[in-house]
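Moving on, here comes chain A:
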Amino acid sequence: MVKKIKNLKEFSLSNDRFEGANLMCPGCSHNIIVREVLNATNDPVIVATATGCLEVCTAVYPRTSWDVSWIHIGFENAAVAAATVAAAYEVMKRKGKLPPATQKMVDEGREPKIVAFAGDGGTYDIGFQSLSGAFERGHNFMYVCLDNEVYANTGGQRSSSTPIGASTTTSPAGAVSYGEKMQKKSMVEIMADHGAPYVAQVSPSKWKDLVKKVQKGFEVYGPVYINAQSACTTEWKHAPEDTIEVSDLGVESCVWPLYEIINERDEHGIIYSTKLNITYRPKQKIPVEEYLAAQPRFRHLFKPENRHIIDLWQKAVDARWEYLQRREEAGV
Partner candidate 1 sequence: MLEIRWHSRAGQGAVTGAKGLADVVANTGKYVQAFAFYGSAKRGAAMTAYNRVDDKPILNHEKFMRPDYVLVIDPGLTYTADITANEKEDTKYIITTHLSKEELIKSQPKLEGKEVYVVDCMQISLDTIGRAIPNTPMLGALMKVSGMFDLEYFQNAMRKVLSKFPQKIIDANMKAIERAYNEVR
Partner candidate 2 sequence: MARDMKHIDVEEIKDLGWDELIPGAALFSFKEPVEDVVEVPMEERPYAPTNSHEWQVGDWRVEKPVFNRDLCIDCQFCWVFCPDISILSRDKKMIGVIYEHCKGCGICVEVCPTNPKSLLMFPEHMDNEEALKQWPQKEEKKKD
């Protein structure tokens, strides 16, 4: 059942199912994303979380910060965990063996929403196999990647989501290095190419866009992938109060474009239409340099010998933005 959210005031009527006094860093985007996702629906939610900051900070014995059922198994298996909970739910529903309170919800048309949260390490890297498998199998669940582009939980090591030029603890900038050497991979397209009915990229700073996409994701049957920008005060090294501003800089510079890919499928799962929609278009695209300058993880790029990496960044972002616009125009 879709929750009606016309504006932020209406959204603020939501009763959170995620609790404070968890142990996440002050100013952490993960928490903001989790709140926005959970508050996007009034249906019951069941959560699986990969090992990572969110997991180690919200279920530290003897306290839980979750008012929904929650499971953590390992680093690499949040997708299969959520997918199998979804499968178990469907078996029990078919057999008529759901717990009474759950059955009551189902009877009211409020089926539980099953959501996996994982960081980019648990998604782009170690959890990719489990994620790919679960999407190929088509389970009915939502996977939200909290993408802070680094292994924040273990102390800031590079992941395959770390963007070029970022200084991390395993790709540090130094006398002869500008930091991370690789471009990050495009998880949104990779997951869309699994044939998932709905895939989107979001930023917590654009809360309405995020909530709308999550709601769309909850409405389709099948696996849904949401790639959420998650500015990390500790590893991006910006001040905690600047989390939303840094996120916005990412969106407004098109470093973090907000878009969705919809694979429309017939009853046999055959895709008859793929559409990419850009859901937010900056009024005036700001230079990437401003985004980079806001984050000390890129500080060294402003040295003369590394300026070319900033130019490279701008080129890459422009090319990508162009690509997205062309796809949108072409309706593919």
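Odds and ends about this structure:
Just so we're on the same page, a contact is a pair of C-beta atoms (placed from the backbone, for glycine too) under 8 Å apart; a residue touches a chain by one contact, two chains touch by 3 or more; residues count from 1.
Selection criteria: all candidates are chains of the complex that A comes from, given by their letters.
All of these numbers come straight from a predicted model, not from anything done at the bench.
Among the candidates 1 or 2, the one in contact with chain A in this complex is 2. Remark: chain A residues 8-32, 35-36, 42, 58-59, 61-68, 101, 104-105, 204-205, 207, 233, 239-245 touch candidate 2 in the complex.
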